[in-house]
Each structure stands twice: as C-alpha cells, then as structure tokens.
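The complex appears here minus one protein chain, its other protein chains still in place.
This part shows subunit A:
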Amino acid sequence: MINRRQLERNLLMVAGIIMLNGILAVNLAHGVLNYQTLGAVTFIFAGFMAANIVLCKVGHTGDPLFLPLASLLVGIGLIIILRLKPELFMLQVMWVGVGLVAFLISAILAKRLEQIAYFKYICGFIGVGLLLSAILFGVDIGGNKNWIIMGPVRFQPSEFAKIFIVLFLAAYLSERRELLTLATKHYGPFVLPHPRFIAPLIAVWSLGMLMFVLQRDMGAALLYFGLAIIMTYMVSGRSSYVIIGMIAFLVGSVICYHLYSHIQLRVDIWLNPWSDPSGGAYQIVQSLFALGSGGIMGSGLTYGFPTMIPEVHTDFIFAAIGEEMGLIGAGAVILLYILMIYRAFRTSLLSLMPFSMMVAAGLAVSMALQTFLIIAGVIKFFPLTGITLPFISYGGSSIVSNFILLGMLFSISEVRGYDAK
C-alpha cells in the first residue's frame, strides 16, 4: 500500500505550492519579502511531508486524501491570516505544527479505537464536563463566551468536546441499536423506544439548549443537537427521531425567540439585515459587501477591504476569502470541505465494525454541520452562529481539535485496507 503514501506525498506537494504561492503574493503586495513567513510556511510544508514519512515508516495505509486536503485548507487559512492579521500568523503556524503532532498521535492511537468503546461513559463525562465547564466558567473573549482560562493556557473546550461526544454517542448507540430499531412505545404517529434508552440523548439535547440560552452560542447548540439526532437516526433508521428532534428544537427556538431579546435580534438580523445595516446587522452586511465586491474573480490578495468586517480573522474568515479570492477561491474552499466530508463518510461506509462506522460517520457529521453553520451564517443563508471554520479560522483549539478529529478518521480509513490485504 506504499502507493497510497506516494499519492499523498504528490498531493501534499501541490498543496504546498499553492500555499507558498499565496504567501509570496501577500509578501510581494507589501513590497518586501519577509523571510520569517517564508521560513514558517516551509516549516509547515516540511511538517506535512514529515507526517507523510512517519506514516510511511509505520506502514499506515489510511486514506491518502485527508492530509493533503487539510494541508490545502490550512494553507489557505495561513495565507488569509497573514494578510488579515500578520501578528497572529506565527502563532497559527505554531498551532498547525502542534496540530500535526496531534494528528499523528491520534492516527496511531486510534488504531485501538475499539478499546475506547469500553470507556464510553468516561468519554461522555469528559465531553459533557468540557461543555459544562464552558457553560459554568466560560469567559467572554471576542464575543464568544466559551473560553476557559487556566493560568497561562486558554482554550475553547467546545472544540474538543465534540470528539468525546461523538465517541460516546457512537459507542452507546451502536450497542443499543437493536433496542432503538425495535421501538416499543407508540406516541400518536411516533414510535419511540423506552425513555431510559434515550436518556443520554435527552441529556445531550438539554446541554445543547443550555448552551443556546446561557452562552448565546446558537452554533454550538445546533451542532451538538444535530449530532445527537443524526447519529440516533443512523442507528435506528427512524425518521421520527429526526422529526421529533426538529420539532423539539423548533419549539425550543420559538420559546427562546420570545424569551430572549438577543436571540430575537439575531433572527431578525438574519431575516432582514437591510433594516438596520449600520447597527445590529453591521457585521453581516459588511460580510455581504465583502463577498459581493469580490465577485467571481476576487479583488486579488491584499487588494480588497475585508478588514472592514469586525472579527474577520475568526468567524468571518470565509468572507475575506470570498472578497480577495472571489467565488473561485471561496467555492474551492467549499468543494474542499465537500471532498473531505465525502471521504469521511466513505471511510465510515468502508469500515467493518459498527462502532468505527458510527465514529467516522459522527465525525463526518460534526465536520459537515460545523462547516455548514459557519459558512451559511457568513453568507446569510442561515442566522449567524459563532463557530470556527475547520482548519482555516485562527485559533489553537480549533486547529488542534480538528487535526485530532482528522487523525481518527485517518486511522479508521486504514482498517479496510488492512482487512483487504
């Protein structure tokens, strides 16, 4: 299976050339070559190549697309961060480095994924604990109240919690899938299993609602809520769960809409941003201006004005890509995510164990939901939610957790190759 790694290496080189190109473009537009930034991207490129070599050495036969796709997304992210916030560039480079190490560890450790199933409740508690810690001790940084500060370390626990929640749900649900399929109770047109089997799901659901209300974090709430419902659907095949879940969420949202003015504001802004373009809807309107001004070809790197959007380097980084790289660049980014998520689902479907199928599918769902929610928010397809764009947005927690997630997917994608041999 050495040619898988060879393919990976070739693709990594393509991604590396694209990244180097972008970094050079930003540098040259400012008229000076900053050797530090060039050194940094060389370091990142070397890091990816080194990861490839390590995987080669340990004989890993994981999907050869994951790493190149991630390196391309990371590259685009680094280019746009260098252009938007040069002072954060080196930090992001460091986080990508840490992320690569985390990827390798995760890719190798997750070979023993089945053992994790035994610790599902521990995973569940860690996941819930991380979310609760954000709810209870969360500190507001840059408008998102989901930061935990422990001495010199600060991170966003919700970025990591999703991995544990997926592991827990996958283990819990795959063990009980017969019970869930053979539902026993009838509630009107709906068929549900006995409440005690879906208690953990209700717990995740309540947690989502709690985040929604207490942290104003609609994005994370939707993410966890959607994750729980979709994973339940996958094992049960019953759309009634999805329908009930959506009704529950809609009812919850309507109640919240009437009870909480900030949620009302967000929805109103989404419905009609042009009624208050300089006030509440300022950010989204600026984002639309950026995207529209970018047009098909974009303004060219450094020639746009994406810095007119507040928080452009985290939540709105996609709008900056749309403005300076145009529909071509922004569309390519969406296509990269589609490709990555497709490979993740493919990994799940080619896996032979129900548990690993569920883990891979759960991780794919979380990545898809997260990507959809943030991009849809930035382009006003959906109310704005404050979550990060995987592999692109600035932030250590986001980068590292997504690399861990990718490492797990990578590891699961190997099993099939091993069996096929």
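Throughout what follows, a contact is a pair of C-beta atoms (placed from the backbone, for glycine too) under 8 Å apart; a residue touches a chain by one contact, two chains touch by 3 or more; residues count from 1.
Assume contacts and distances are computed from a predicted model.
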Absent chain per UniProt: "GDYXXLXY domain-containing protein", "Tol-Pal system beta propeller repeat protein TolB", "Uroporphyrinogen decarboxylase" or "Peptidoglycan glycosyltransferase"?
-> "Peptidoglycan glycosyltransferase"
Decide which residue listed in A:Ile108, A:Leu132, A:Leu265 or A:Ile379 touches the omitted chain of the complex.
-> A:Ile379
Contact residue for the chain not shown (choose from A:Ser106, A:Thr371, A:Ser393 or A:Ser411) | A:Thr371
Looking beyond the chains shown, say which of A:Gly97, A:Gly129 or A:Gly331 touches the absent one.
-> A:Gly331
Interface residues of subunit A toward the undisplayed chain are 177-178, 181, 230, 233-237, 277-278, 285, 288-289, 291-301, 303-305, 308, 322, 326-328, 330-331, 334-335, 337-338, 341-342, 345, 348-349, 354, 357-358, 361, 364-365, 368-369, 371-372, 375-376, 379-381
